[in-house]
Structure formats: structure tokens, C-alpha cells
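Have a look at the structure below, then the notes.
For this depiction, one protein chain was excluded, whereas all remaining protein chains were kept in their positions.
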Amino acid sequence: MARLNMVEAIDQALRQEMDRDDTVIVLGEDVGRDGGVFRVTDGLYERFGEDRVMDTPLAESGIVGFAIGMAIGGFKPVAEIQFSGFVYPAYDQLLSHAARFRTRTRGQRTVPMVVRMPYGGGIRALEHHSESMEAIFAHIPGLKVVIPADPYEAKGLLTSAIRDPDPVVFFEPARVYRAIKMDVPEEQYTLPIGEARVVREGADLTLIAWGAHVRTIKEAAERLAADKRCDVEVIDIRTIAPFDAATVVASVKKTGRAIIVHEAPQSGGFGAEISAQIMERAVLHLEAPVKRVAGFDTIPPLSKLEDLYQPSVDLVVDEVIATMEF
Amino acid sequence: MARLNMVEAIDQALRQEMDRDDTVIVLGEDVGRDGGVFRVTDGLYERFGEDRVMDTPLAESGIVGFAIGMAIGGFKPVAEIQFSGFVYPAYDQLLSHAARFRTRTRGQRTVPMVVRMPYGGGIRALEHHSESMEAIFAHIPGLKVVIPADPYEAKGLLTSAIRDPDPVVFFEPARVYRAIKMDVPEEQYTLPIGEARVVREGADLTLIAWGAHVRTIKEAAERLAADKRCDVEVIDIRTIAPFDAATVVASVKKTGRAIIVHEAPQSGGFGAEISAQIMERAVLHLEAPVKRVAGFDTIPPLSKLEDLYQPSVDLVVDEVIATMEF
Amino acid sequence: MPVTTLVSYSVQRVEVMDVDGEVDASLMPALSPERITALYEVMVLTRVFDERMLKLQRQGRLGTFARVAGQEGAHVGAAFALADEDWMVPAFREAGAFLLRGMKMENFLQYWGGDERGNVFPEGVRMLPASIPVGTHMLHAAGLGWAMKKKGERSAVLTVFGEGATSEGDFSEAMNFAAVFQCPVVFFCQNNQWAISVPYHKQSQACTVAQKALGYGMPGTQVDGNDVFAVYKTVSDALENARNGGGPALIEAHTYRVTDHTTADDARRYREDAEVEEWRERDPIERLSRYMKKNGLLDDAGETAVREGAVAKVVEAVTAFELMEPPPPEEVFAHVFAEITPPLAEQRDRLLRRLEGRE
Partner (left out) sequence: MPVTTLVSYSVQRVEVMDVDGEVDASLMPALSPERITALYEVMVLTRVFDERMLKLQRQGRLGTFARVAGQEGAHVGAAFALADEDWMVPAFREAGAFLLRGMKMENFLQYWGGDERGNVFPEGVRMLPASIPVGTHMLHAAGLGWAMKKKGERSAVLTVFGEGATSEGDFSEAMNFAAVFQCPVVFFCQNNQWAISVPYHKQSQACTVAQKALGYGMPGTQVDGNDVFAVYKTVSDALENARNGGGPALIEAHTYRVTDHTTADDARRYREDAEVEEWRERDPIERLSRYMKKNGLLDDAGETAVREGAVAKVVEAVTAFELMEPPPPEEVFAHVFAEITPPLAEQRDRLLRRLEGRE
């Protein structure tokens, strides 16, 4: 079993699924000869040619709208948006068409499609390159929103996303891309879309995150355990749509406490949905209010102040302690 | 004092503010000679001419992007999007530019602008004409999101929105447009952006809504009072961004119960944010879990099944009773 | 030479049949009398259906819809050029093309009456449903065209839209993608001079819509959109060229919206009757009937018979429409995803329990 980083794991997932199913087509800006600006599609152009690894014109709405047509025509497009900060021109095609074709045609026309993109901060990037706006996709009926936390997850979830009969938005935490390596099986495997994952069991408090911040909360949990402060359960939400309330609720019923961590702006972030669901399904089990540790309701600052914006392990640890002491 | 419906109240607000401030420019599709497809801009073209009431080409991103330039150039554009279902092509200009110019230029370039649009269901409309996606705007840092519930509110809030130095998205509940008439002062007045409004005081439970569903919850409260079942407080959120947590929290601390009503899809709707804030600030005061009565996570059905989708007075009444009996 | 000419273009207009029904033999497409009669019949059926839909809407039995009367020469002529293997990707003002492609009238009524189930085409009909967000669907046509080409099919895609739609950025992206990937797509613009209340000269400064093709390295042609032979010929040629690997084309049908924009509109608020009257005289159906009469394909009795036949069909469809059951509540949740998700199942069950409790 090879040790891969997330870029390599995604690249491998794409390659293997393209080998298996020749209707799978990768398209996007610079995905071809360049192999993508993060090299996620490295080697695919050489292996599959320009008909299956398509460099498109510079137009995100075009990419997604064209991919919708490809999907209706019997292909499985996997579109890359170069950075999630540039997906907004395609928001209309995603919401008004990709997510609706099945409903409006009672299943006669469908859009099996993946739109993948790097997202999130912590990479010292330019303006518009650090956003974390997954919540606005989770609110669109008819879309699935998947966010892997590590290389193993990325490979399995992407394989599932490609095989899914419905449109999936696949957010890849840019911060994780090359930050960690881990064992990833060479053979293909899938992971379930719609199921959260208990990363670490614990009795006292449930920490909840997705994407890059699964690592943040895992580290926080480990530090708290090492310091013998408390025993924290760690949940990776994994697919924020559909949201697996059952796993979260079961955990909170056990621990009685929960903190949700995300880097997206707090107001209207997906953390609110999780908190609201805990309210609806488990409030009587709470020993302390559910808290959110989230980004500010500001534009993500440029690199000089970026660290202030990102939820840190320190901050999470402090908030856990405060909740434990509530 | 004339009795006006919401269309007339908004039209009047626009006319009076255009009279007062000749940098105010109305632009959009069919806002000119046609007076807007809902007649909201009726008479403005005749009064102010085509330079101040501009029929634009059919392009929403164009309208908002062009308006941004106008605003930076010293004007106060009030752009109309014909239906909120067609605002998504302009989402990028709103998020990536309108909402960010002030931040990125440290206040040197600003975008005082209003983008108004009818939204919401209940009008037996075509596909894409019944959406209620206000939550995706409330999640954008740098935008204000204002939603009037009745003609009086509409006039005052729109006047404030136009005078606001920052970009405001102004959602007009299409269902309310001609549904009610009420006394609206002829003279200009403003209403605060960022303050929720207690529409009816009550002791037992807080009902929370905005836009068309303020009427739903008011009727529910009245019916419950008439039936002597309970005494419900009714809050009109009015501006979901910035969100006035203080008013909601004060009310819930008093009543100990809350239900949030909106027609947007439940998952990731703005109701989640309100519930989460109650969790964070008032959970110890609750006598029952906070509930949401919201749209399904589906595409709004066409007219034949539309009524199932909309939160009804009946449903709200039943949920209030269930919460009271919790 | 320091100022050099890099490229030169011109835009042509094609006319085959004049208002009196006289045709230019050199351009006249090869259509058998039977085909011409079939074309005429579907144009008349489209007109009769449109008039009946207006009545149904006024009676509250249909929601808002966009009339097509006066534009039959354009979109019916274009759709008539399609082979069964071709796809059509419409906007929302192409009722005649729906009928021609095999959509049942009762289902068309069902959809515009507020029931999504009316969007289902008979098996094997290659057509997408109406697209309400203006300008967005041409990208689907481009991608679909790519798919047909990639599969090695000898088929093409016809996508139809109004001149207002050409202002949307998505139109530009669709044209560009189709050109860059040489997709077999014919972009067919019904330039009916109005986008609700906005006349063409306020929509664009370009003399023609056709010339927009030049910016994408694509050929662009204008045709008289009320001349069904010119439309048929130009679209046929473009489709055939596309099927043969010749790439996409833009065709502008120069026509006119003689009706209100939709049943919710009142065009007298923004335009002069005189302009409308002028265009009524160029009616595409009357023009075709003049040609047919001159050429022995139709007489007054035949004209009446065609109309009466159309009325009978429409009456039958309306009856079928009126017998349709309303959709059951679970339809709201049935097709959001291939398999219903747990959150949706929960919402559905809650609704059904509530509805049961009420009964």
C-alpha cells in the first residue's frame, strides 16, 4: 500500500475510474497538459488523451453547463473548477439546471456529474483563493456536497461521487492537499455518501468538522486526552448534503456536549444547521450549549492576518475546556 | 394617509428617493416603459426619463456588475432582478465584488447599491419563479439582506436601503405584493436595517419569520389567542443580515419557546442560524426545543402541489400546540 | 504596410419565398408535396393549439405561458429539418417544435398547467424540456452535441432561443465551447424583435444577431423567419454540415412576436399597434398557404379541412388533459435524487402522516 498525499489519491481515483469506465471525462481549466494547477490531474492527459481530459476555455458557467449536456448525453463528466472562489459564475447552472433536471423531468433526464474544486484557506493565497462557501451548495435541493478530510477519504469518496447517479459537488481542502501522506490502497474502493464518520470515540464532548478542520479537531482531542482533560469524540461530517444527523445525534446523546468547527463565516454556515438539528433532536441530552468555532463574518483576510481567521487547535482546545466547565 | 399595497409602497419609495437624490438610478429588465413585470417601477420612466430608469439588456450579471461601476462612479443604483430565480448569474458579482470592494480597498472604493427582487412562492408561477434562497446571500460577508413583510415596512426599509452606504439585497415577497393594503404615510421615512421587530407581544412562545410568513405567524398567533390556547409573541426578523440576535434572544428568554418559520428549504436555511443563536445564547431558558417549520429540501413543486410546500397557518398552529405540550 | 486587414466577413440574409408565396426556384429546398403538406399541417396545429391554450389560461386552467402565434415559420421550420436521431434543446417559445417532435399535447398542457409529469417525453424522443432561465440552455446543447460526436453518432443538436438570450453571458460561453470543440450544434435564434418590453435596438447595437457568430469563428446567417422554406433550407444545410463534422453555426430567424410576451403581459404598454399590424401581414402560415394554393397543394376546402382537423385534435387533447389526476403528494419528493435520502424520506413521511391525519 502506497503512502499518498491527497493530490495523489485524487489523481489515482480519477485514473482508476477512467480506466474502468470510459464514459468518465475530466474537463476544466488547465487540467490537460498542465495536469491542473495543483497537479491533481497529473498524467491523465498523457494516458487518456485530449478527448477525455479536456482543457476548456476560461469560463466556469461554460464548464458546468457543457458538462450538464455531456451528462445528459450519456457521459460522466468530472469538472474541475480551478479554485472554489471562481465557482460562482457556475452557481446558476448548478442550482437551476444540474440540481433540477431529474426533478423536472421525473427522472427522464439526469445529470450524473462531479464538480470538484480546491477550497478553503490556510495556503497564503491571493484574494478569492481562500473561501469556504460550502454552505451555499448544501442549501441547494438536488445537489450532494462531499468534502474529504484526508487522502484515504478523498479516494473513496471521489470514486463514490463519480459513480453516483446525481450531481455531486466535491470540495477538496487545498490546505490538506500536500500536508499529509497516508496509506491508500492501490485497489479501488468506495466510501458511502451521506454517512458521517466517527474518527475517534470519546465520552465527554463531540467535536464536529469536515475537510481540513477534521485534523484541527483531531489534534485538539489528542491534546486534551494527553493532558488528561477530557475524552473527546471526533466526527467528520464528510458529506454535508445529505447530512447524516443520526450519527451526530447519537454521539451528542452520549456525550451531552458538542462543538462544531468550520472556517466558513459563522453566520449561515453549515454549523448552524448542525446546531439546529442537535437542538431539534437532542437538546434534552445537553449538558452545555452547543457552540460553533467558525470563521468571522468578514472577507477572509490576506496572508498577513490569515491565521487569525482560521480556527486553530488552541482555540478549539480552549472552547472545549470552557464547554466542559460550563 | 393612503392605503397602499406593497407594489405601490415600493414604487412610492423609489419615486420619492429619486426626487430627493438625483444620483439614484433605477435599472433592470423591463423597469422602464413597461414599469416592471410587477409594475413596481410604474410611472418612474415617465417621470425621470430613460437616463434614470434604464431598461438594460437581458443579463443579470451585467446588471449588477454595471451597477457596481455606477456606484463606484458616484451614483446609487437600484437594480431590479426580475425574479429572484434569475439572480444566480449575478451571484458572483455580488459576492466577489459588490460585497468586497470596501474591504479590499480599505474603504477607498465603495458600492452603495440596492439589488431588489421579488422572491418566494405562493403565486402559482412557472418553474424558477417560486424560490426563496435568501440564506445564500446572508452568508456573504459584506452584504446586507433586507426582507420587508408588508407595505409600510417595504417603504421604510427600501428608503433606508437606498441611503445605506453598503450593498443591500432587498427581497420582496411576491405573494405579498398585492395581497394586502395598509396605511402608508405619504412623507418619506426610514426603518432601521439590522433591527428585528416585535409585531405582537406574547408570553408563551416566540414565532419568528420574515417576508410573507410574518403574516402566516401573525395569523397563527391570532388564531391561538382567539382559541385561548396560548399567548404567542411574533417577531419579524426584517433584516437577516445583519441579524438582530438580541431581539430574538430577549424574546425567547421571556417565552422559553420558539418556532422559526420559513419557506426556503429547511437544510441550511436561515432558520438554522436563528436556532443556533438561540442555542448559544438562551438554551438554558428553553422549556422546549426550538423548532423549524420550513420548506422541504426539494425543488419547489409547480402549482398543482405548491400548497404542500408552503408553511401554512394550520401547520404553524399545530406545531405551536405541540411545542406548548412538549 | 503598417495598417493591414487581417480578416473580412459579411453576413448574408436568405429568403426563398416572398409574402405572396412566390419562391426562388434556385434556393427552394427539395420537399415533396407530402412533406410540404405535413409542414403546413403542423404549423396550423400549432396556431390552433396556441389559441386554445390562451383560452384555457384565461379560464384559469393553465398558468402563465408564452404564445408562439406568428413564429411558426421560424421554430417549426427549424424543427422540421431535424432527423429523429438529432436532439432539440428548446427555450420556452417553441410549442410547434414540441408537437412536431412527438410531445403529446395533453402532456404539454399538463406541464403548463402546473404538473411536472407533463415534462416526460415519449420514449426515444430526443428533446429536452422547456428552459425558463433565459440563455442558459444553449450550453447543454453544446455539451450534448459534444457527446453525440464523441459517440460517433451522425447526429446534430438544434437549440432555439430568443434574441434577448444572446445578451446573457451563457450564450457567449455556449457559442465559444461549441466552436472550440467543434460540436455539431445549430444555434437558432428566433429574433422576434422584443424581449418582453425591450426592443432589439436596446438589446444590442449589432445590426444583426447573425454577426455575433464571427466573434467565435463560427458562420452566421440571417433568414426571413416568417419564410418557412428559407428557415428549413438554412437549418437543414447547417444541420447536415454539423453532422458531417463541419462544426456549429448560428442562424438568426428574423421574425416578430405579434402576441403579448406571455399571458401575464400587456404589450400595449410599450409598443405601437402599427408595428404589430405590419408584421401580421407577413404571417408565415398564410404565406405558405398562398404558395401551396398557387402550386396546387391546397385549396380553400383543404384549408378548412386542415384547420378543422387541427381543432379536433386539440379538443381531444384538452379532454385528455382535463381527465388527468392531480399528482399525489409523494411526487414532491420522488425525483430529487435517484434514491431518496434519509432527510427527504423523513420530510416526506412527516407530510404524508399529516395529510393522512387530516383525512
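Just so it is clear, A, B and C label the chains in written order, and each chain counts residues from 1 on its own.
Operating definition for what follows: contacts are C-beta pairs under 8 Å (C-beta built on N, C-alpha and C of every residue); 3 or more make two chains touch, one makes a residue touch a chain.
Since the model is a prediction, treat every value here as computed from it, not as a measurement.
A.B. asks: Which of the visible chains would the unseen chain be in contact with across the whole complex?
C.D. replies: Even though it is not drawn, that chain still touches A, B, C.
A.B. asks: Among A:Met117, A:Ile136, A:Ala196 or A:Ile299, exactly one should touch the missing chain; which is it?
C.D. replies: Within the whole complex, the residue contacting the unshown chain is A:Ile299.
A.B. asks: Among C:Leu31, C:Leu214 or C:Ala320, exactly one should touch the missing chain; which is it?
C.D. replies: C:Leu214
A.B. asks: Touch as defined at the start, partner being the missing chain; which of A:Phe86, A:Phe101 or A:Phe137 qualifies?
C.D. replies: A:Phe86
A.B. asks: So that we can see where the missing chain sits, which residues of chain B does it touch?
C.D. replies: 51, 54, 56-57, 59, 61-62, 65-75, 77, 89, 92-93, 96-97, 102-110, 141-142, 144, 165-166, 194, 242-246
A.B. asks: Considering the whole complex, not just the chains shown, which residues of chain C touch the missing one?
C.D. replies: 2-16, 24, 26-27, 167-173, 176, 179-180, 202-208, 210-218, 222, 230
A.B. asks: Identify the residues of chain A touching the omitted chain, counting contacts across the whole complex.
C.D. replies: So the residues of chain A touching the unseen chain are 29-30, 32-35, 37, 55, 57-62, 85-86, 89, 124-129, 266-267, 296-299, 301-306, 308-309, 315.
Following the convention adopted for this analysis, only the chains that are shown with their structure count from here on.
A.B. asks: Where the centres are mean C-alpha positions, what is the separation of chain A from chain C, in Å?
C.D. replies: Going by mean C-alpha positions, chain A sits 40 Å from chain C.
A.B. asks: Mind checking the centre-to-centre distance between chain B and chain C? Centres are C-alpha means, answer in whole Å.
C.D. replies: 36
A.B. asks: Pull out every residue in chain B that's touching 2 or more other chains.
C.D. replies: If we look for residues of chain B contacting two or more partner chains, we find 61, 85, 89, 127-128, 267, 296-299.
A.B. asks: Could you pull out the residues of chain C that touch at least 2 other chains?
C.D. replies: In chain C, residues 116, 133, 169-170, 336, 343-344 touch at least two other chains, as defined above.
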